[in-house]
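Note that one protein chain is taken out, while the other chains of the complex remain in position.
Each chain gets a letter, A and B, in the order it is written, and its residues are counted from 1.
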Amino acid sequence: MDLKTEVLIIGGGATGAGISRDLALRGIPSLLVEKGDFTSGASGRNQGLLHSGARYAVSDLEAAKECIIENRILRRIAPHCIEDTDGLFVSLPEDGTEYRATFLRACAEAGIDTLPLSPREALSMEPKLNPRLIGAVQVPDGAIDPFTLVVENARDAESRGARFLLHTEVTGLIRDGLRITGVRAKDRITGNEFTIAAPWVINATGAWANQILAFAGLTIGMALSKGSMLITNTRLSERVINRCRPPASGDIIVPNDTVSILGTTSLRVEDLEHYEVTPEEVSFLVEELSKVIPAIREERFTRAYAGVRPLVQLAGVSDDREISRGFALIDHGSVDGLTGLITITGGKLMTYRLMAEKTADFICERLGLHVPCITHSQPLPGAGRGHTLKDRLLRLRHQIPASRGELLCDCELVPRETIDAILREGKVRELQDILHRTRLAKGTCQGGFCVYRLLGVLNEMRKETVLGGSNRALRDFLEERWKGIRPVLWGTSLKEEELIESIYKGLFNLAPEATLPPGGGDL
Amino acid sequence: MKRWDLIVIGMGLAGLTAAKAAAEKGAKVLIVGRGMGSVTLFGNTIDLLGEIPPGKDMQGDLTRWIAAHPHHPYAKTGWAGIEASLGAFRSLFPPPYTFDTVGSGNSLVPTGVGTLRPSYLLPATMTAGVGMSPSDTIIVGLKGFKDFQGDTVSLHLQCRGVNLSLPRYGLEGLTAIALARLMDEESFRERLGEAIRSQMAGEKRVGLPAILGVSAPADVLKTLEAITGAKVFEIPMLPPSIPGLRIFHRFREALIAQGVTFLMGNPVTAAKVKEGRCEEITVHNPPIATVFRAENYILATGRFLGGGLWADMERITEPLFHLPVFQPESRGLWFRERFFQPEAHPIHRAGIVTDEDLRPVDSEGRVLLRNVRAAGSILAHHEAIEGHSSEGIDIATGNLAAGRALSS
Partner (left out) sequence: MMPADKTPTPPRNLPDVCVRCATCMAVCPVSRVTPRFPGPKQAGPGAQRFRSASDVSVDDWIELCTACRLCDTVCPAGVPISELNLMAKAKYLDERGRTFRDWLLVRSDLFGELASRFSRIVNPLMKNPTLRWLLDRLLEIDRRRTLPEYETPTFRQWFAARPVMSETVGRPQIAYFYGCFTNTNEVDVGKASVALLEAYGYSVGIPPQRCCGIPRLGVGDLRGAREMGLRNLSLLLPVVREGIDIVFSSTSCGLMLRHEYGPLLHLPDAEELARRLFDICEFLLRIQQEGSRTVRFQSPAMKAAYFAPCHMKSLNIGLPALELLRSLLGIDIPLIEAECCGLGGLYGFKKEKYAITEEIGRDLAKEVARIDPEVILTDCEGCRMQIRQLTRRRVLHPVQLLRDMLNRA
């Protein structure tokens, strides 16, 4: 199954998918390989914040300007991936009024609209805020759904000739003298190994950039910074809430559908494959953010997760927050003498489109094509956002009991037809692929009931290819779920866990060493 | 003010057992609890100890096991106490809906994911599942009833499976209790029986989700077996548990008939202790707080789900009497890195430590409350979930606590 393409993109995050789409819109088909599912990296493990740029206005004016421009572009081209929540920058007594004044001036300079609010106004808008606040500023922050954003980019690219291979890992770079001519790849599900020949290879792997470069004996200066987040069971605020002070950890609360995401921290890590949310981080986030919304102290958390940010390193700076969020486009031909390979890294979700634009510009120039970028104005396709919380609640209506019987996820009101639609698209190869594409298992019990039902439905449809054995998939799911739940197990979450263990370890006796059925094989 | 002989705090299987045992001895009993206990969620059979292999004699093996586990709640009751409590439990279920062993020890019963689970006492509606083989069994699922996935079960048990729908009854969206209620009707179960029979190909056993009626499970079984000509058994599924509900209803009926005061719906929020004795407890039904007094009390409030234990970000506490809770040193040690592993998470062994009489003790072994006894899963040093011993611990210690309380 050896393949050929003009442009090979490694990495299925926002950057990679964005590049694929940009090139496709310019008439250049590409092939993208990703070792997991879309957004396996930082794109899938952030706080889902559509920055207005206000957060950077004081410390990094250029970044802020860049941000607000991209913010407006994204609202124009991807409204269905965005919830227009607005944001508040809240000043507590210890934050003082001086920073607030500086903040307002800087936002004005960056071109970010602001609206100062009195404490009373802020509290009537967001009743859960700390009543001791001394003021707030409204800014055009929003909440963005990175997965939909990336999938939409990919879909559009695909409709214009681009190709995607998920669950495909690059195992080596192929050199011909001083030129990279392709990669060696492996399908992680079938184990099948093959090669892909490509005159241009774009390393868009984010934090994994050096792992790919190592295949050619290269490296770039990059720091890895872990950021941890907590998810609450209920939505604490309608708007994004920031702390109005110099950016620090434990500053931000982002609403997301039925929940809120609290974040974040910033700790160096060395090992990309093994990192976790530590109890200290959890305690820190609860402590720090309950200063902004006191109810957080008693709040119930359903999950914790962490993502690793790739930070392009400048010499001599130790606090990762100071390293520019700016991105780097590295042409290894001119830097290392190895042509045909470029790396695009750094940056953040907000600037993916800009990073893709610069990368696509570079490729076009090398290919001798003069086609301008249109991603700033070409809207992403895809159905209107449609599914507000209220719309989902309509699924309980009593005129249609038949459809309610097919509600698989009670917590998030996800019906069977959603799953059918995902399966029809034909891209899913394992259970997590389905789970990424729906809100099933993202609610209160984190899949305790609905994954059993989902697997049953898949068994009914004889979808063994998706499962590799339904009980094994169920165990794998529970093990994966465990990583997110373990850091937040106390209070009510602990009760939930007792319920889940009683069902799966007790009632269903699902442990791997459990007694085998008469026929012998536990699948 | 009226004084009871015994107040049982907690309405799970341990509390119900204790109340029944005491009432039968002629005591004036009050039982108070917030809900129906986990038996209505996952209970349906009586598990003693899952690790005793099927076919082995339970008394001998369990007695040896107990000797090797001197801190386990079973060490307080001994085999004799366990046997007595099983007899008391079984006496609540006269024929035809009886609880029995199949053989002399544990049996393996099919589960809702098609694995097998060891259990000891089975209701009449589940015995036919023991010893099933792929060639002689058919699993019947019901379309639209999503808490039982028949294809998952038949896939893993490697036997035939069918999914039935009875359009006239609109099975889409029906819950377990709605289905069980329909099964209590002769005409419905006849139709279901016919539908099953038309799909069979000579199988000798039929496995159904555990919805074989709430009030008349033996009748349901009889009708279905008569029509299908096969042995029928029910398979437990996602909560709530209909067989568990049957157990709860039976206890409630018996307790009320015996004159036990039955207060369900509000928890006990305070206990007044003086000089090592509990003097009274308070039940809060807002805005009224009512005080009750008894000679003896039994604390059978369960673990985290039941509210007997509570964990904040640092420690585990027992919220009513503020008893010391045996527990790992810090939250970081509560749970292991992986969900599935050979040994249960350390937090599951946490709980209340007691003397031989089930009275709570401090770290030096001194009795903290002379007239309060702990029973059920709130006790320390057991692994009820993974050890498949939940019901056994509940009824054995519940029975013992009642006996000791009344003879003290």
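Remarks
Just so it is clear, a residue touches a chain if its C-beta (ideal position, glycine included) is under 8 Å from a C-beta of that chain, and two chains touch if they have at least 3 such contacts.
Computed from a predicted structure; not experimentally measured.
Judged over the whole assembly, touch between the missing chain and the shown ones holds for A, B. When the missing chain is restored to the complex, the residue among B:S91, B:S104, B:S198 or B:S215 that touches it is B:S215.
For the options B:G50, B:P110, B:G150 or B:G173, the residue in contact with the chain missing from this view is B:G173.
Looking at A:G206, A:G263, A:G443 or A:G456, the residue that reaches the missing chain in the full complex is A:G443.
Listed here are the chain B residues that touch the chain not shown: 2, 34-37, 40-41, 170, 172-178, 181, 215, 238-240, 242, 245, 249, 253, 256-257, 259, 261-267, 283, 285-288, 305-307. One chain of the complex is left out; on chain A, the residues touching it are 233-235, 238, 258, 295, 298-300, 388-390, 392-394, 396-398, 401, 404-405, 410-411, 413, 443-445, 448-449, 492, 495-496, 499.
In this section, only the chains that are shown with their structure count from here on.
Centre to centre, using the average C-alpha position, chain A and chain B are separated by 42 Å. Across the complex, chain A meets chain B through its residues 279, 283, 286, 401-408, 449, 452-453, 455-457, 459-460, 470-471, 474-475, 478-479, 481-482, 486, 489-491, 494-495, 497-499, 501-503, 505-519, 521-523.
Every residue of chain B that touches chain A in the complex is listed here, in rising order: 38, 41-42, 50, 108, 110-118, 132-134, 144, 146-147, 149-152, 155-158, 163, 170-174, 236, 238-239, 303-305, 310-313, 331-332, 334-335, 337-340, 342, 384-386, 388, 390.
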